[in-house]
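All protein chains but one are shown in place.
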(Lines give C-alpha, C1' and ligand atoms only; values in the text may rest on other atoms or scores of the structure.)
Protein backbone atom coordinates (compact mmCIF):
# COMPACT_ATOMS: atom_id res chain seq x y z
CA UNK A 1 0.00 0.00 0.00
CA UNK A 2 1.41 3.39 -0.98
CA UNK A 3 0.77 7.02 -1.81
CA UNK A 4 2.27 9.15 -4.58
CA UNK A 5 3.56 12.58 -3.59
CA UNK A 6 3.99 15.25 -6.31
CA UNK A 7 6.14 18.32 -5.62
CA UNK A 8 5.58 21.41 -7.77
CA UNK A 9 7.75 24.50 -8.20
CA UNK A 10 10.33 25.15 -5.51
CA UNK A 11 9.02 22.17 -3.51
CA UNK A 12 10.70 20.00 -6.13
CA UNK A 13 14.03 21.42 -4.99
CA UNK A 14 13.10 20.89 -1.35
CA UNK A 15 12.21 17.26 -2.06
CA UNK A 16 15.07 16.64 -4.48
CA UNK A 17 12.63 14.92 -6.84
CA UNK A 18 9.45 15.83 -8.74
CA UNK A 19 7.51 12.88 -7.34
CA UNK A 20 7.98 9.97 -5.00
CA UNK A 21 6.14 7.01 -3.55
CA UNK A 22 5.72 6.74 0.23
CA UNK A 23 4.18 4.02 2.39
CA UNK A 24 0.43 4.42 2.84
CA UNK A 25 -0.92 6.35 5.82
CA UNK A 26 -4.57 7.39 6.18
CA UNK A 27 -3.92 10.94 7.49
CA UNK A 28 -1.83 13.72 5.99
CA UNK A 29 -0.01 14.41 9.27
CA UNK A 30 1.22 10.81 9.33
CA UNK A 31 2.44 11.14 5.75
CA UNK A 32 4.33 14.33 6.64
CA UNK A 33 5.71 12.74 9.82
CA UNK A 34 7.34 10.05 7.69
CA UNK A 35 9.38 12.63 5.71
CA UNK A 36 12.52 14.39 6.80
CA UNK A 37 11.65 17.38 8.95
CA UNK A 38 12.92 20.07 6.59
CA UNK A 39 10.78 18.79 3.71
CA UNK A 40 7.83 18.24 6.03
CA UNK A 41 8.05 21.84 7.16
CA UNK A 42 8.28 23.15 3.58
CA UNK A 43 5.15 21.16 2.62
CA UNK A 44 3.26 22.50 5.65
CA UNK A 45 3.77 26.20 4.78
CA UNK A 46 0.71 28.45 4.95
CA UNK A 47 0.92 29.26 1.23
CA UNK A 48 1.14 25.62 0.10
CA UNK A 49 -2.04 24.21 -1.37
CA UNK A 50 -2.88 20.52 -1.62
CA UNK A 51 -4.61 18.53 -4.33
CA UNK A 52 -5.69 14.93 -3.77
CA UNK A 53 -6.16 12.95 -6.99
CA UNK A 54 -6.18 16.19 -8.97
CA UNK A 55 -8.75 18.01 -6.85
CA UNK A 56 -7.87 20.90 -4.56
CA UNK A 57 -8.69 20.33 -0.89
CA UNK A 58 -8.77 22.87 1.92
CA UNK A 59 -6.51 22.00 4.86
CA UNK A 60 -9.27 21.53 7.42
CA UNK A 61 -11.38 19.65 4.91
CA UNK A 62 -8.92 16.88 4.17
CA UNK A 63 -10.47 13.51 3.36
CA UNK A 64 -9.11 10.24 4.69
CA UNK A 65 -6.54 8.97 2.23
CA UNK A 66 -6.88 5.74 0.28
CA UNK A 67 -4.31 3.37 -1.16
CA UNK A 68 -2.81 4.77 -4.37
CA UNK A 69 -3.92 8.36 -3.80
CA UNK A 70 -1.87 11.10 -5.47
CA UNK A 71 -1.07 14.09 -3.24
CA UNK A 72 0.21 17.20 -5.04
CA UNK A 73 1.83 20.00 -3.04
CA UNK A 74 1.34 23.34 -4.79
CA UNK A 75 3.34 26.46 -3.87
CA UNK A 76 2.22 29.90 -5.13
CA UNK A 77 1.98 29.91 -8.91
CA UNK A 78 4.09 32.07 -11.24
CA UNK A 79 2.73 31.64 -14.73
CA UNK A 80 2.99 33.21 -18.16
CA UNK B 1 -6.06 83.87 -60.15
CA UNK B 2 -7.86 81.00 -58.39
CA UNK B 3 -8.33 78.95 -55.25
CA UNK B 4 -8.73 75.19 -54.86
CA UNK B 5 -11.53 73.95 -52.64
CA UNK B 6 -11.39 70.40 -51.22
CA UNK B 7 -14.54 68.77 -49.83
CA UNK B 8 -14.12 65.87 -47.42
CA UNK B 9 -16.66 63.31 -46.23
CA UNK B 10 -20.32 64.22 -46.66
CA UNK B 11 -19.32 67.67 -47.97
CA UNK B 12 -18.25 65.88 -51.13
CA UNK B 13 -21.90 64.90 -51.64
CA UNK B 14 -23.03 68.45 -50.89
CA UNK B 15 -20.57 69.84 -53.45
CA UNK B 16 -21.10 67.07 -55.99
CA UNK B 17 -17.32 66.86 -56.45
CA UNK B 18 -14.27 66.10 -54.27
CA UNK B 19 -12.48 69.31 -55.31
CA UNK B 20 -13.03 72.31 -57.50
CA UNK B 21 -11.34 75.50 -58.60
CA UNK B 22 -13.00 78.86 -57.88
CA UNK B 23 -12.02 82.41 -58.82
CA UNK B 24 -9.67 84.01 -56.32
CA UNK B 25 -11.08 86.08 -53.45
CA UNK B 26 -8.99 87.28 -50.50
CA UNK B 27 -11.56 86.51 -47.76
CA UNK B 28 -13.36 83.25 -46.96
CA UNK B 29 -16.78 84.95 -46.82
CA UNK B 30 -16.33 86.14 -50.41
CA UNK B 31 -15.37 82.60 -51.48
CA UNK B 32 -18.50 81.20 -49.81
CA UNK B 33 -20.66 83.96 -51.29
CA UNK B 34 -19.62 82.82 -54.76
CA UNK B 35 -21.03 79.28 -54.19
CA UNK B 36 -24.64 78.19 -54.31
CA UNK B 37 -26.35 78.94 -51.04
CA UNK B 38 -27.01 75.34 -50.01
CA UNK B 39 -23.33 74.39 -50.35
CA UNK B 40 -22.23 77.63 -48.73
CA UNK B 41 -24.42 76.83 -45.73
CA UNK B 42 -23.09 73.27 -45.47
CA UNK B 43 -19.51 74.56 -45.49
CA UNK B 44 -20.29 77.13 -42.79
CA UNK B 45 -21.63 74.58 -40.26
CA UNK B 46 -20.35 74.85 -36.68
CA UNK B 47 -18.74 71.40 -36.83
CA UNK B 48 -16.87 72.03 -40.09
CA UNK B 49 -13.15 72.66 -39.72
CA UNK B 50 -10.98 74.42 -42.26
CA UNK B 51 -7.42 73.78 -43.40
CA UNK B 52 -5.55 76.25 -45.59
CA UNK B 53 -2.67 74.72 -47.50
CA UNK B 54 -2.79 71.66 -45.26
CA UNK B 55 -2.79 73.56 -41.96
CA UNK B 56 -5.82 73.78 -39.69
CA UNK B 57 -7.03 77.31 -39.02
CA UNK B 58 -9.51 78.51 -36.44
CA UNK B 59 -12.48 80.44 -37.86
CA UNK B 60 -11.64 83.75 -36.21
CA UNK B 61 -7.98 83.35 -37.01
CA UNK B 62 -8.33 83.05 -40.77
CA UNK B 63 -5.44 84.49 -42.77
CA UNK B 64 -5.95 86.54 -45.94
CA UNK B 65 -5.96 84.12 -48.83
CA UNK B 66 -3.37 84.12 -51.61
CA UNK B 67 -3.56 83.02 -55.21
CA UNK B 68 -3.44 79.23 -55.52
CA UNK B 69 -4.29 78.50 -51.89
CA UNK B 70 -5.93 75.16 -51.13
CA UNK B 71 -8.92 75.34 -48.77
CA UNK B 72 -10.07 71.99 -47.31
CA UNK B 73 -13.45 71.74 -45.58
CA UNK B 74 -13.41 69.01 -42.94
CA UNK B 75 -16.59 67.59 -41.38
CA UNK B 76 -16.40 65.44 -38.20
CA UNK B 77 -14.11 62.48 -38.76
CA UNK B 78 -15.20 58.83 -38.63
CA UNK B 79 -12.07 56.72 -38.86
CA UNK B 80 -10.96 53.14 -38.34
CA UNK C 1 37.15 70.32 -33.53
CA UNK C 2 34.09 69.01 -35.30
CA UNK C 3 30.50 69.49 -34.23
CA UNK C 4 28.27 66.49 -34.18
CA UNK C 5 24.64 66.97 -35.01
CA UNK C 6 22.03 66.01 -32.46
CA UNK C 7 20.96 62.39 -32.65
CA UNK C 8 17.40 61.96 -33.87
CA UNK C 9 14.82 61.46 -31.14
CA UNK C 10 14.72 57.85 -30.07
CA UNK C 11 10.94 57.98 -30.12
CA UNK C 12 10.89 58.68 -33.85
CA UNK C 13 12.74 55.45 -34.58
CA UNK C 14 10.55 53.46 -32.24
CA UNK C 15 7.37 54.22 -34.15
CA UNK C 16 6.44 52.60 -37.45
CA UNK C 17 3.45 54.48 -38.87
CA UNK C 18 1.93 53.69 -42.25
CA UNK C 19 -1.03 54.90 -44.28
CA UNK C 20 -1.75 52.32 -46.97
CA UNK C 21 -3.92 52.43 -50.07
CA UNK C 22 -3.64 48.66 -50.70
CA UNK C 23 -4.51 45.58 -48.60
CA UNK C 24 -2.05 44.39 -45.94
CA UNK C 25 -1.46 41.30 -43.81
CA UNK C 26 -1.96 42.15 -40.11
CA UNK C 27 -0.67 38.82 -38.77
CA UNK C 28 2.45 39.08 -40.94
CA UNK C 29 3.01 42.60 -39.59
CA UNK C 30 2.59 41.36 -36.00
CA UNK C 31 5.11 38.56 -36.65
CA UNK C 32 7.71 41.00 -38.02
CA UNK C 33 7.05 43.51 -35.25
CA UNK C 34 7.39 40.85 -32.53
CA UNK C 35 10.65 39.65 -34.03
CA UNK C 36 11.96 43.23 -34.23
CA UNK C 37 11.46 43.72 -30.48
CA UNK C 38 13.22 40.88 -28.67
CA UNK C 39 13.60 43.00 -25.52
CA UNK C 40 9.86 43.23 -25.13
CA UNK C 41 8.21 40.67 -22.90
CA UNK C 42 4.87 41.34 -24.47
CA UNK C 43 3.13 42.60 -27.57
CA UNK C 44 -0.45 43.84 -27.34
CA UNK C 45 -2.22 44.39 -30.62
CA UNK C 46 -5.55 45.21 -32.17
CA UNK C 47 -6.75 44.33 -35.65
CA UNK C 48 -9.83 46.08 -37.02
CA UNK C 49 -11.44 44.45 -40.03
CA UNK C 50 -14.50 45.02 -42.21
CA UNK C 51 -17.19 42.92 -40.60
CA UNK C 52 -19.02 40.26 -42.54
CA UNK C 53 -22.72 40.69 -41.97
CA UNK C 54 -25.65 38.34 -42.42
CA UNK C 55 -28.11 41.24 -42.25
CA UNK C 56 -30.34 42.19 -45.16
CA UNK C 57 -28.53 45.48 -45.16
CA UNK C 58 -25.09 43.94 -45.57
CA UNK C 59 -22.30 46.41 -46.21
CA UNK C 60 -21.02 45.67 -49.71
CA UNK C 61 -18.10 48.04 -49.61
CA UNK C 62 -16.53 50.37 -47.10
CA UNK C 63 -14.46 53.36 -48.15
CA UNK C 64 -12.13 55.43 -46.04
CA UNK C 65 -11.08 58.79 -47.42
CA UNK C 66 -8.19 60.78 -46.03
CA UNK C 67 -6.64 64.19 -46.68
CA UNK C 68 -2.97 63.87 -47.55
CA UNK C 69 -1.64 67.01 -45.83
CA UNK C 70 -3.25 66.08 -42.48
CA UNK C 71 -3.84 62.35 -42.12
CA UNK C 72 -0.39 60.75 -41.97
CA UNK C 73 1.24 63.66 -40.06
CA UNK C 74 -1.50 63.39 -37.41
CA UNK C 75 -0.98 59.61 -37.17
CA UNK C 76 2.73 60.23 -36.63
CA UNK C 77 1.97 62.79 -33.94
CA UNK C 78 -0.35 60.29 -32.24
CA UNK C 79 2.45 57.70 -32.28
CA UNK C 80 4.82 60.16 -30.60
CA UNK C 81 2.24 61.03 -27.98
CA UNK C 82 1.63 57.34 -27.27
CA UNK C 83 5.38 56.73 -26.92
CA UNK C 84 5.64 59.64 -24.47
CA UNK C 85 2.77 58.33 -22.37
CA UNK C 86 3.94 54.72 -21.97
CA UNK C 87 7.29 52.97 -21.70
CA UNK C 88 7.36 51.05 -24.96
CA UNK C 89 10.00 49.19 -26.89
CA UNK C 90 8.15 49.85 -30.13
CA UNK C 91 4.87 50.94 -31.64
CA UNK C 92 3.27 50.02 -34.95
CA UNK C 93 0.31 51.84 -36.49
CA UNK C 94 -1.00 50.76 -39.90
CA UNK C 95 -4.19 52.24 -41.37
CA UNK C 96 -5.90 51.62 -44.68
CA UNK C 97 -7.42 54.23 -46.94
CA UNK C 98 -9.55 53.50 -50.01
CA UNK C 99 -12.19 50.84 -50.66
CA UNK C 100 -12.43 47.65 -48.63
CA UNK C 101 -14.72 44.60 -48.63
CA UNK C 102 -15.82 42.21 -45.85
CA UNK C 103 -12.85 40.57 -44.16
CA UNK C 104 -10.35 43.21 -45.29
CA UNK C 105 -8.17 44.61 -42.50
CA UNK C 106 -8.69 48.32 -41.81
CA UNK C 107 -6.33 49.08 -38.98
CA UNK C 108 -3.58 47.47 -36.94
CA UNK C 109 -2.01 48.82 -33.77
CA UNK C 110 0.71 46.89 -31.94
CA UNK C 111 2.66 47.96 -28.86
CA UNK C 112 5.73 46.16 -27.53
CA UNK C 113 6.76 46.65 -23.94
CA UNK C 114 8.65 45.04 -21.09
CA UNK C 115 5.47 45.29 -19.07
CA UNK C 116 2.15 43.85 -20.11
CA UNK C 117 0.07 46.67 -18.67
CA UNK C 118 1.88 49.36 -20.67
CA UNK C 119 1.51 47.43 -23.92
CA UNK C 120 -2.24 46.97 -23.43
CA UNK C 121 -2.85 50.59 -22.42
CA UNK C 122 -0.81 52.00 -25.31
CA UNK C 123 -2.61 49.91 -27.95
CA UNK C 124 -5.98 50.74 -26.41
CA UNK C 125 -5.17 54.47 -26.28
CA UNK C 126 -3.87 54.64 -29.85
CA UNK C 127 -6.99 52.86 -31.12
CA UNK C 128 -9.33 55.23 -29.26
CA UNK C 129 -7.53 58.22 -30.76
CA UNK C 130 -7.47 56.73 -34.25
CA UNK C 131 -11.21 56.03 -34.08
CA UNK C 132 -12.26 59.43 -32.82
CA UNK C 133 -9.63 61.96 -33.79
CA UNK C 134 -7.76 60.87 -36.89
CA UNK C 135 -8.43 62.45 -40.28
CA UNK C 136 -10.50 59.78 -41.96
CA UNK C 137 -13.99 59.93 -43.38
CA UNK C 138 -15.89 56.71 -43.83
CA UNK C 139 -18.72 55.77 -46.16
CA UNK C 140 -20.48 52.47 -46.71
CA UNK C 141 -22.23 51.05 -49.72
CA UNK C 142 -25.42 49.20 -48.82
CA UNK C 143 -27.95 48.06 -51.44
CA UNK C 144 -25.95 49.92 -54.08
CA UNK C 145 -26.16 53.23 -52.17
CA UNK C 146 -23.19 55.03 -50.63
CA UNK C 147 -23.76 56.67 -47.24
CA UNK C 148 -21.30 58.73 -45.17
CA UNK C 149 -20.86 57.59 -41.56
CA UNK C 150 -20.87 60.13 -38.74
CA UNK C 151 -18.78 59.50 -35.61
CA UNK C 152 -20.39 57.42 -32.87
CA UNK C 153 -20.98 58.83 -29.37
CA UNK C 154 -19.33 55.64 -28.10
CA UNK C 155 -16.01 56.66 -29.63
CA UNK C 156 -16.03 59.91 -27.67
CA UNK C 157 -16.90 58.04 -24.48
CA UNK C 158 -13.92 55.75 -25.09
CA UNK C 159 -11.67 58.75 -25.55
CA UNK C 160 -12.86 60.47 -22.38
CA UNK C 161 -11.24 57.66 -20.34
CA UNK C 162 -7.76 59.04 -21.02
CA UNK C 163 -8.33 62.51 -19.50
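Chains: A, B and C, in written order; residue numbering restarts at 1 for each.
Just so we're on the same page, a residue touches a chain if its C-beta (ideal position, glycine included) is under 8 Å from a C-beta of that chain, and two chains touch if they have at least 3 such contacts.
What you see is a predicted model, and the numbers here were worked out from it, not measured in a lab.
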{"item": "Neighbouring shown chains of the undisplayed chain, as defined at the top", "value": "A, C"}
{"item": "Option from C:42, C:90 or C:151 whose C-beta touches the chain left out", "value": "C:42"}
{"item": "Per the touch definition above, residue among A:46, A:64 or A:77 touching the missing chain", "value": "A:77"}
{"item": "Hidden partner chain, residues of chain A it touches", "value": "6, 8-10, 12-13, 51, 53-56, 72, 74-80"}
{"item": "Contact footprint on chain C, counting only the chain that is left out", "value": "25-28, 30-31, 34-35, 38-49, 51-54, 102-103, 114, 116-117, 119-120, 123-124, 127, 131, 158"}
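Keep this in mind: only the chains that are shown with their structure count from here on.
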{"item": "CA centroid of chain A to CA centroid of chain C, Å", "value": "51"}
{"item": "Cα-centroid distance, chain B relative to chain C, in whole angstrom", "value": "28"}
{"item": "Residues of chain A touching at least two other chains", "value": "none"}
